[in-house]
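Excluded from the complex is one protein chain; the other protein chains are retained at their positions.
By written order: A, B, C, D and E. Residues from 1 in each chain.
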């Protein structure tokens, strides 16, 4: 994939010289996707309080210590390419998509969280929320092949768990249900699609292959391979496909 | 209009010396609205990767090559002044309103899109999404007299079409319906009002003079001069006025 | 509280040396919460047009002239600590939470608004909307013990009034109902909880101790101690507690 | 010359992609040398108090109102190319040489000075002194074909006059002689070469075609075509060439 | 003096609106010269490693704890106004003159040095050397009424002592004489004038009212009221005035 991205960058660079150094600095200068991602996250998350160099070091540390992450960042990138018709180049998630960048930044923050470096994890959470407009708690466990489209307004709570190959759109909330601490956020199964603005509240389970219609509010468990919609959400049908996340149809009246 | 804006800026400058240079640099230094807009967009969209000077040049090029744009940016500004009771000066959209700035930046990106400069168009889309929190695809075709109030969380997809004199509030989505590429986003008629958080999904048509209630999810065509609401949205009445966008009442139970 | 925050900062500083100067500059260098808040708001709101030093001066002026504000900023901070299970240190709202920072910046803008310094008030409103993604009009009157969780997408209109000990989540709108100027936004009673994405439209009253379910759209008055939900919202029950804002359960099917 | 510079930039851009956007933004994006110079000066002189856009506007105004300036900036550039063996491309003065940039910025400040805009003229003088380390008073009158090599430490006073085709090296001072105001600085004739660190003090005349040795202090008039050196400077010979400024030999013991 | 400076700023602000906010932020917003100076030093000395707010706090602390400093910063400012014919407003040293700003920043660093805060003192020394191009060791003891004109290239060593009412020009060095630590730098008497580029080396004494010609190198003591010049410097006469620093004539062949 990295070779393809470099080729895309070369073509884009030739076509738009005003951005040539951007493509160079963001892509062509790097030996690998992980290296480039660390650079790009650092550029976005840096602030007067924490320089880009330090953030880049932390990102690289996370990506190189946890070898599985290097695979995940490519799988996530492919998820955008495969599922978003507006994404026709692999470099787009890496360079332009707030959702992809927010997810990878959360993976770094989660790596810190697992090592009890909570101050830096919270600091990065704040930067993610400020820069990408998505509030992703460093404690949340996110599966591979995860895609957040558009990203603005997304909230994912501390004890939320997101399975593999999940897609969600902007404004989705995996929220808690009040004061109690402990396990209090949704568990989302593999292949689930969560439509724009859907709110899932409390320690509920969304079965694998299910779909939550856009604008819905889910207050209780959803069985596998089920479509729910409404405020509050009720069962309205069965997804036309095995993994709605891959088909990205957040409507609930139609195929697929 | 430009003369009025300059007078407003002079008054504001005298009243608040801490902002005097801001008003000078943003307004009084410019010979025309188009010139000032290019400056202000460049200030907001600039980043370490693309300096303000280059963005300003592109904005000016678009505004001066496509003469109709110079009229449109004034018509849009008047739309805010006429429809938003909190907007009592013409300089407010130009200087302060994320929605107005995001729309005009999209118009520049669309101008690039039409000329196949997709890399720069996508780059600007990313900056719009990051800075104004509204993800406006450069392919979308936006009519004149367009107003996005508050703007945060708005998403407008690649093949969406927005008619003339349309108003929408924050959180509105003109989204797609899945994997297929091609024409897949809503077509919104003239004079339509889309309430806060309304989601319109798929290649559906919203007839002219219709209204979509706040928080609604629209999955099918809406006839002209019709009010729809709910999740999913159903017909709930008829707007009290010919063009709900001008009246800005996103409630669906009351006049007008 | 300030002493506790300083101790928290010292501990965090020792644990994460990359952030040591951040904790020093943001907290340990200041003699009081008000002083530190002014610094932190200025760091976030500054731009090329208005340097941090000027904003800090305005914040300090507001905080020191209006003595009640100094109490309020501590009460608000305690509200986050008490109501948000993910907030286990008092320094978190001050340093990391967009909602807390946005509220306090609005209090400064409101102080300017009351003194007819509308240009600067609008300027700060724009900065709040840009930086914290919450559009809080400087005219709105906000009670004490106010908490906005996550904050992205919140809109509070010019004539809105928020009582004491109110909690709201991201995406909540206290919006108007159209063209008429004058008193046109919601009045929210003490202890009310407004769930994520709830839209309240028009000059309606939400009685004290009531709860609005997540994703709901409220078009009419809500009696005290009542739970409403749906699009449009209807009465669905009675909150299990006196002040739902303190319990933070935005679900409407369960205790409390 | 502009076409040559653009070709140089294209070659350099191809050879060093990390700088491609730099060459684009600084050179290739501009229709003329004057336009490019205004951009480059603005990038260097900008500060938090005065944004690049405003400085660029002032530079363009000066360059376009005073048509002779457009010729002068090219003649000065050629002077570096012709006289400095380390300068083998025309783009080097424009992009890299503090002396060339400082001279042109002074020309803009002088244009302001002539129009009694002393505040902005002084502001730019301060920026020149800070950024290019050369303190060039906006009142000084500088001829065409002027070259300051290396530039650090140069001081040119308010009533100094520099003829055409003059060269000076770093550390040269055209200073006053005390408290009296009025005409109090040196007058330097055409073709003069002032060696590194030479100090000329008071309203003295340096005849055309003369040379002041490096490290010398000149306290009285120097006849034309004369070499002086020492502390204080005395006549030590005759320059081997008609215009020592073109030969750039700041030694006084040798040809030419 | 502060009232005069404020009046000057008001006039300049009215004449040049592009700088109105600069004058406001730098002068009109402050209650006193000390307050304004702290702001201006912080703006100049700030960097990514140390934000303006922290530097301003340190400057204010120094200026308010050591009451004599508040008088000194005005006396120094008056020195420029009285001695420099190009300085016709009191605001010029405060806003524009690198020498004045460098001296005052050294006074703050010296205040830190006296309190054994050597790390911060060295940090500020580095910033002074970088920003103002003058390397002023925090250990040096500087008298009142001190003026450094143009400033570039000035070096003042750790154990140097500068009396009252001293003037020096750019490039002056008060340097050491080698490896030995301890008292090793020049002691300059009251009223002394040191011409541009003069180098004084070693623990030598320059008697009060003496003058060192521009470009001279002084290796031994100079008696009071004596003019020396040359490389190395020799006695060449007697200054025409009691305090050459006030007359500012760095020539040694003429009155006064």
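The rule is short, and it goes like this: contacts are C-beta pairs under 8 Å (C-beta built on N, C-alpha and C of every residue); 3 or more make two chains touch, one makes a residue touch a chain.
The structure presented is a predicted model; accordingly, all values stated were derived computationally and were not measured.
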For the chain not depicted, the shown chains it touches: A, B, C, D, E
Given E:15, E:28 or E:129, the residue that touches the chain left out of view is E:129
With the missing chain put back, one of E:34, E:142 or E:155 would touch it. Which one? E:155
Considering the complete complex, identify which of E:1, E:75 or E:231 is in touch with the unshown chain. E:231
Under the stated touch rule, tell me which residues of chain B contact the chain that is not displayed. 48, 51
Which residue numbers on chain C touch the omitted chain? 13, 17-22, 24-25, 28-29
It is residues of chain E that touch the chain not shown, namely 48-50, 54, 117, 119-120, 122-123, 125-126, 129-130, 133-135, 137, 152-153, 155, 157-158, 171, 173, 175-181, 184, 197, 199, 201-202, 215-217, 219-220, 231-232
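Methods note: only the chains that are shown with their structure count from here on.
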Between chain A and chain B, which partner chains are common? C, D, E
Quick one: chain A and chain C, Cα centre-to-centre, how many Å? 27
Can you list the chain B residues in contact with two or more other chains? 18-19, 21-22, 24-25, 29, 43, 49-50, 54, 133, 152-153, 171, 197, 215-216, 231
